[in-house]
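All protein chains but one are shown in place.
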Amino acid sequence: MHTHDSADRSLSRRAVLKAGGATLAAAATGPYVIGLGRAHAATPKRGGEFRFRGYTPPHFDPHLTASYTTMINLSFTHSRLLKHKAGPDVKPGTFDIVGDLAESWSQTDDKTYVFKLKKGVKWHNKPPVNARELTAEDVKFTFERFTTIKGNANAHMMATLDKTEVVDKYTVKFTLKEPDVFFLDFLANPMALCIVAREAVDKLGDLKKPEAIIGTGPWMFDRHEPKVRTTFVRNPDYFIKGLPYIERIEGIDFNDPAARLAAFVTGQIDAGPEFPGMMIRRQDWGIIKDKRPKLRYVEFPSNVMTHAGMRIDKAPFGDVRVRRALSMALDRKAILQATAEGVGVMNPPIPAALSAWSVPYDQMGDGLKWDQHNPAEAKKLLAAAGHPNGFSTTLEYTTYGSQELIDAVQMSVKFWKDIGVEVKVVEKPYAAYFATAYQGKQDAMMMGPQFPALDPWNFLAQYLPGEPKNQSHVNDPALTDMVMNIRRTQDDKKRLAQIHAAQKHIANQAYYCRLPSGIYIAALDPALDNFGANLGYDYGGRMMAAWWNK
Amino acid sequence: MLRKYFLKRLLVALPSFLIATVIVFSLVRLIPGDVVVLMMEENQYAEDLEAMRKKLGLDRPIYVQYFEWMGRAMQGDLGESLYTRRPVARELAARVPVSLELGLVAILCAILVGVPIGIISATRQDTAQDYVARGGAILGLSVPGFWLGTLVVVLPAIYFKWSPSIQFTRWEDDPWGHVAQFLLPGFLLGIGSAASIMRLTRTQLLEVLRQDYVRTAWSKGLNERLVVLKHSLKNALIPVVTVLGIQIAQVLSGTVIFESIFGLPGMGRFLFDAITERDYPVIQGINLVVVATVVTVNLLVDLVYAYLDPRIRF
Partner (left out) sequence: MANHVETAAPATWSADAPRASGLRRALVAAARFARQKPLGAAGAVIILALLLMAAFAEWIAPYAYDHQVQGARLKPPGAGHLLGTDNVSRDIFSRIVYGARVTVTVSFATVFLGNLLATAVGITSGYFRGRYDIAVQRVVDAWQSFPFLVIILSLLAVLGSGMLNVILSLSILVAATASRVIRSATLAVVENQYVEAARALGAGHGRIMLRHILPNVTATIVVIATIGLGGIILAESALSFLGYGVPPPHPSWGAMLSGSGRTYMYVAPWMAIWPGVAISLVVFAFNMLGDALRDVFDPRLRGSRGGGVR
């Protein structure tokens, strides 16, 4: 049984904590103290505007799209039950769960969670919600809409949720169909399960229009000019008194990479312009350092992992020797060199960026062998598998508009050519790729970046037969058991060991050819205080307690 | 007479316009079947295949759909964007002025640059200035526009720490800033047209200047030359007016690229985004508006041409 409250400060994912009213009070008033109980030196200042590279979403309804363009915008205006800890002392790549709207929560048994909401949380003062108080009914409404509405690409997150019940005005009870240790991670996901107001849905039919952006978050929606900019203004009645400090947030939609960079170099935006937030390209670092010498930089690995999948249910990929050969043909260091200036991390099946769950690369065991660049050995394996002269196949991908991806694919094809495997590249438009290859409907091989999830389940679930993202059509009963067990194991340490074991197994079976990931460089104006960069779409959460020191 | 001429031209332009609308309309019909499935499944534009086909207007015979579509278009209803579910006409209304402003600046630059250089080139035929001007013109036609645009955005940022404002400024917020942001991309967009105009001005002027009476007057000295120049220009420039008609199409083409690089929310950029998102109603709407613009401008140009050159209308 675990109990947590909103002032959870420990570094480990779950810890038993003494519940206490004192800590709660301190967190609710005064300058927001985050990090390891250490108050920040400088005094926060109110005011100022933060300009960053924003995105124009197709619409603003979090239940009808999974697009980051929507989620990033909503991270400023909406709250979830739980969120990820943010701040300069948070190690990028770690995602400790803290309460957002939840005052405290407890797991009463394997399948039941009870949440106590903070009191006095007000919706934004906008019609038709008009600053009324948030209650458990809002949570119930949100979860029911999330699970029942047609066309919710994220619905699978709550696949194990059975029912949501209102216990009293500030208490919600979730009952699952079966144990799911990742339930809380899903709740903290930015921003799929942000809490929405019934009145907005009733009045407008759905939450797509900008008028429907009504949340309980630190900023309120101000203006939206499609493909130009989206602006947010400070919420004067935010439930954490004193926050936020920054008065205006402006997300400017830049189409062109050259224009973005020029804008950043000349100070038209305050943070790096590249996805997923505040990043700069390594190739540009030299010029940026030259023109804006006082910037602050933070480097951390990217959780975007590109891999090549192959139809294990078809010849010749069913033979593990063929898969291992394909993996060994690749010179991952060369690909890293060409696409990320040689700076990056090798990826186990869970990207190395997610250090809390990724098995340390050198502990990958037997699987490590198949990641080494060894064309001679690869040819031998192919011969042993009955293909002494190689074979021909096809590979489907979409460019994502990324020169790096194009180069990575071209290089991989060249490496496979070197061991006798002729790969014909079929480039598909974005939507076509998503409807086919991304969901395993490719003819033979596919290649592409995977969804940059912040939890391990996303990366493990795709090995279950029947899962849409099981691009290689893996059907490994032993692995399936392992993965399903992981979802049920309540003990943190045991679960982590199982997660590592699963990765080792996957690596040894060479189900995918995983490519290394580059290392992001987050670049920030040094006058921005109390801000910590991290992966994920929670821009608002990271910005919430930051202030301008000028 | 002018009115009769205008009606005559209208009679010619109208069928072309209608044929163009048929082409625009048929675009949607050309979508491969599996793409329709994709739009339903992946883009989630509709709940099932029936609804998707209905949304695209594929469920009824083509001629019925065409007349309905044209009928609605005439009333200003261009359908709904699949991506944003907002009326296409409203989105266009916000973006058309931006493209028109960009185009206007481009054409003005083209004329202001092309005509004087053409005159210089013609009056100093086969001199160094002529060759430089002609060489420069061809160069202006040979460099890819997006590359020029990139250089203009990027190089000043490196060397002067200045870059054209990438944020779009609305007229309401800052009138001068609003106008100023079109100057640089407009100029670059106009360079290609400037080159064509320059060459045409040159050849037209040369033809006129070659005539005997002109040469006689020319040899008489500077004062005579000025008079002659004025007279010749008037004749020479008439065909240049007609070039503008063709250049409109070219310029509208270029807006796709320059709006993208300079962050201007115009029709070109809108079209490009719509194509990325397979937003066919928007693609159709933009094509319709663009074609209508080109046809209208050409009609106006015809009128101006007829006004300037009486030989035409009689």
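The letters A and B name the chains in turn, as written, and every chain counts its residues from 1.
Note that in this section contacts are C-beta pairs under 8 Å (C-beta built on N, C-alpha and C of every residue); 3 or more make two chains touch, one makes a residue touch a chain.
Everything numeric here is computed off the predicted structure, so don't read it as measured data.
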| note | Touch assignment to the omitted chain, from A:E49, A:D109 or A:D407, lands on A:D407
| query | Touching the left-out chain: which of B:L102, B:V152, B:L184 or B:V256? | reply | B:V256
| query | In the full complex, which of A:P88, A:P257, A:G318 or A:G365 touches the chain missing from this view? | reply | A:P257
| field | Touching residue (missing chain; options B:L92, B:I117, B:A133 or B:V154) | value | B:V154
| query | Hey, which chain B residues sit against the chain that's not shown? | reply | 12-13, 15-17, 19-20, 22-23, 27-28, 30-32, 138-139, 141-147, 150, 154, 158, 196, 199-200, 203-204, 207, 239, 242-243, 245-246, 249-254, 256-257, 260, 268, 271-272, 275, 278, 280, 283, 286-287, 290-291, 294-295, 298, 301-302, 305, 312
| query | Where does chain A touch the missing chain, residue by residue? | reply | 257-258, 281, 283-284, 286-287, 334, 337-339, 399, 401, 403, 406-407, 409-411, 413-414, 425, 427, 429
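Everything below uses one rule, namely that only the chains that are shown with their structure count from here on.
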| task | Could you pull out which chain B residues touch chain A in their complex? | result | 34-35, 37-39, 41-44, 47, 83-85, 91, 150, 153-154, 156-158, 161-163, 165-168, 260-263, 265, 269-270, 273, 276-278
| remark: As the complex stands, chain A meets chain B at residues 58-59, 64-65, 150-151, 153, 208, 225-229, 252-256, 258-263, 265-266, 268, 287, 291, 430-432, 434-435
